[in-house]
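Right, I'll just put the structure down here and ask away after.
Every protein chain of the complex appears in place save one, which is left out.
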Amino acid sequence: MILNYLAYGVAAWVFLWGLYGIVTSKNLVHQVVCLAILQTSTYVLLLAIGFKVGGTAPIFADIPVGAPVVDPLVQALMLTDVVVEGTVMALLLSMVVKANEVAGTVDPEELRIMMG
Amino acid sequence: MSITTYIPLPIAIPLVVAAFLAFTGKWIGRRACDTLAIACAAGNLFLTLAILRGVWSQPYVYWFGNWWPRPGGVALGICFSIDAIGASLALLTSILTTAGLVFSWWIFEETENHFQPLMLIFMAAMCGFSYTGDLFNLFVFFELMSVSAFALCGLKTVEPAPLQGAYNFAIVNTVGAFMIVIGIGLLYARTGALNLAQVGRSLGSTRADSLVLLAFLLIAVGYLTKAAIVPFHFWLADAHAVAPSPVCVLFSGVMVELGIYAVARIYWTIFSGPLAAHVGALREILLLLAALCAVVGALMCFAEHHLKRLLAFSTISHAGLTLAGVGLLTSKALGGFVIYVLSHGAIKGGLFLCAGIVAHRLKRIGEDHLHGRGRGMWFTAALFILGAFGLAGILPFGTLLGESMISDAARDFQQGWFQYVFVFAEILTAGAVLRASFRIFFGWGDPAPTDESSRVEEGPETSEPHNKTPITMLFPAAALVVLGIAICFWPQLRSTADGAAQTFVNQPGYEDMVLDNTSMAVPAKPPEESLAGSILRSSIAGSLALALALGSVFRKRLPALSFTRSLEMGNRALRTLHSGHPGDYVAWQSLGTAAIGGLFAWFLR
Amino acid sequence: MRLLECVVLLLVAITAPGVVLSRDPKCQVVTLSFYGLVCALMFFIFQAPDVALSQITIGAVMLPLMILLTLTKMRRQNLRRERERKK
Partner (left out) sequence: MSGRTRTILFLISAAGLAAVFAWGLRNLPPMGDYRGPYGYVLTRVAVYERHATDTVNAINYDYRGFDTLGEEFILFASVLGVLLLFRPGGREDKSKKRVQLEDALPVSDTLRVGMQAMAATMIVFGVYIAVHGQLTPGGGFQGGVILATVPLVVYLSGNVKTFEAIVSNPLTTLAECGGAGGYGIIGLLALLGGAHFLTNFVPLGKTGDVFSSGTIAVISVTVGIEVAGGFLVLMQSYLREIIEERLQEGR
């Protein structure tokens, strides 16, 4: 019974750890990685939602149409998600590099130029 | 040509042109790039206008790839379901983008910054966002809008401040985006659908259980983060203060408001049925958030002396006011929301362009440094002061009509107190802008006190000194301010907006229209209520704002005015909260989510 | 739910805090690419080969690579700054 909800629990667990990492981070690179971890919680959740016990991958090259398969839509959503992850991280990391170049630090505590 | 032909064009053409410009930009030169981009944005203006005309009385559904819904109402494809409200927001987007691109004609001397293609992508994303009728497509355009916004925000990379602003913006908004994905996943788990109408029909009017509430919470928080509602607002001030002025126009004028629009959209297509039993409690929660946001934004706005950051806080305050338009959960307030957003977008866009002119001419942006240096820029000064009164919502500005509808609706629900929030926010935000313009353009009184952020220099958008304001800068600024006034003279504007809002909130009609291809009933136009109360309120607000601005400029002459100093220095605790630390921002974001979730669990169960 | 699925979920649940808690970005590159592989494995086990393939290419290769390049770039910037300060 509890196992049925294990995946959802893992998703929430990873989500909270990602948030924890972002909040307590002392290094912008670390913070970006934690954001990537936060993102994987969405994968776990979507994957769990579309899962079907005994279902195979939704590819009908070898199996007949109508055979039990897992939900293809969540996988399509996850593909979009993976692309978004890769590209947003690239953008964020380049901001970090640039910040290190012009401000000489990657500690969010020291990068506070604009405040109040 | 029928409307079917050109519905996808406002999204597809800017994207293709952006790809073209990104490749050929190096060779065809700066001016050709500018011309093509402006032509594309202006073309979009006409296209969105044509679409608005086409959907004026009857919303239109467009299925991409010809994937009409299957029998039984299962939609496999993506649709645009365009109504007058979404179409007018797309029109506003096109207007502001055109103005921003024209404004940038003489700034950014370097060419390899991909400014024009990013602006076009940004515009296409916002148009798609306001048209779409699909839950996940809404997220895709949200993310496209975010990514191009992050890049545009960090355009001036020679200084650390823009990077900090862009980084904080990106972190907080991306966390919000992941919350949206989780919320979408939860709704998909329950309904097996992504089309807004189909999700709504599948949930029906069964009372919302905790899963639906959690989905609503996560999606709403994600979009409210974009909308910069307290306590998710921290990124906005950092980002707006450092983004180039033509980009700020889009950020403040329409991007923030689109966040609130998205909440309205998902509420009236999906959640209004399941939450029908708790509509009163939800209204109070949303109004509370709106009031908190309006007050915090207004206080911070008056305490700010970095010109663009000041305008940014005023945007936060006004975002709170517009949230009330949605949060009252009635069509009349929603009509007010549309009018308010359109006129506020134009006025705030004009103000940001004026700030851009000041930065262009004087190379500084802190109120203290600029003291008296703007003498002689009479036209800019006039626009700035007009814009300030526009924020106060006095008579010939469209904001007045929006305010009156929202306040009327609030009174209908015994929430009359909210009109005083309006007055309060208007006094402080308009007062702050007036104060700044008196100091900068007239050199009255003593220089402003310095604060943390006004020491941050505005990165030069141009390197040569300029003694004249080019017409390409003045004209868009003036046009936007005039637009903020002109909207008020649209005949029957309030009842038209109310009618459009009634179509927007008609959930069963919407479902049938999207899934069964029926047409929607045209609502009767309600009579317009008297404006007398609003005119009175806004005149009081306008004159108090003027008095407050004069008082804080001349406080040395009259000891009784010393209270303005403490108002101008701001609340210390409140200021330290805006710490510029992304970790803090995300901590507040989680706290806000947990708190609103707690309220939901307690009151909406 | 089979045992295999539970195990891989638990593996994800254990590795994720590991990546968050490795505070030094250099260590994190290693833990992150391991985590990326664990995620890809999870996708395979949950019958999502399309996503698994892109997860391997993005999560386990591209992302750690970009972080490595970021760190290299930053180290060079810092060295250059040191040198200029000495001058």
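Labels for the chains are A, B and C, by order of writing; each one numbers its residues from 1.
One rule holds in what follows: contacts are C-beta pairs under 8 Å (C-beta built on N, C-alpha and C of every residue); 3 or more make two chains touch, one makes a residue touch a chain.
Remember, it's a predicted structure, so these values are computed and weren't measured experimentally.
Across the complete structure, the visible chains that the omitted chain touches are A, B, C. Residue-wise, the contact with the chain that is not shown comes from B:143, picked out of B:83, B:143 or B:568.
Checked against the hidden chain, the listed residues B:107, B:126, B:189 or B:448 yield one contact partner: B:189.
In the full complex, chain C touches the omitted chain through residues 1, 49-50, 52-54, 57-58, 61-62, 65-66, 69-70, 72-73, 76. Residues of chain A in touch with the missing chain: 4-9, 12, 15-16, 19-20, 23-24, 26, 48-53, 57-61, 65-66, 69-76, 79-80, 83-84, 86-88, 90-91, 94-95, 97-98, 109.
Listed here are the chain B residues that touch the chain not shown: 4-5, 7-8, 12, 15-16, 18-20, 22-23, 62-67, 70, 72, 74, 76-78, 110, 112-114, 117-118, 121, 124-125, 128, 136-137, 140-141, 143-144, 147-148, 150-151, 154-155, 157-158, 186, 188-194, 209-211, 213-215, 217, 576-577, 579, 581, 583-584, 586-588, 590-591, 593-595, 597-598, 600-601.
What we mean here is this: only the chains that are shown with their structure count from here on.
Inter-chain centre distance (chain B to chain C, centres taken as mean C-alpha positions): 36 Å.
Distance between chain A and chain B, defined via averaged C-alpha coordinates, is recorded as 28 Å.
For chain B, the set of residues that touch two or more other chains is empty. Shown for chain A are the residues in touch with two or more other chains, namely 96.
On chain A, the positions that touch chain C within their shared complex are 3-4, 6-7, 10, 13-14, 17-18, 20-21, 26-27, 29-30, 32-34, 36-37, 40, 43-44, 47-48, 51, 53, 55-59, 69-70, 75, 78-79, 82-83, 85-86, 89-90, 93-94, 96-97, 100-101, 104, 106. Against chain A, the residues of chain B that register as touching in their complex are 136, 140, 143, 147, 150-151, 154, 157-161, 163-167, 170-171, 174-175, 177-178, 181-182, 184-186, 188-189, 194, 237-238, 241-242, 309, 451-453, 456, 570, 575-576, 578-583, 586-587, 590.
Put simply, chain A touches chain B in their complex at residues 11, 15, 19, 22-25, 28, 31, 35, 38-39, 41-42, 45-46, 49, 73-74, 77, 80-81, 84, 87-88, 91-92, 95-96, 98-99, 102-103, 108-109, 111-116.
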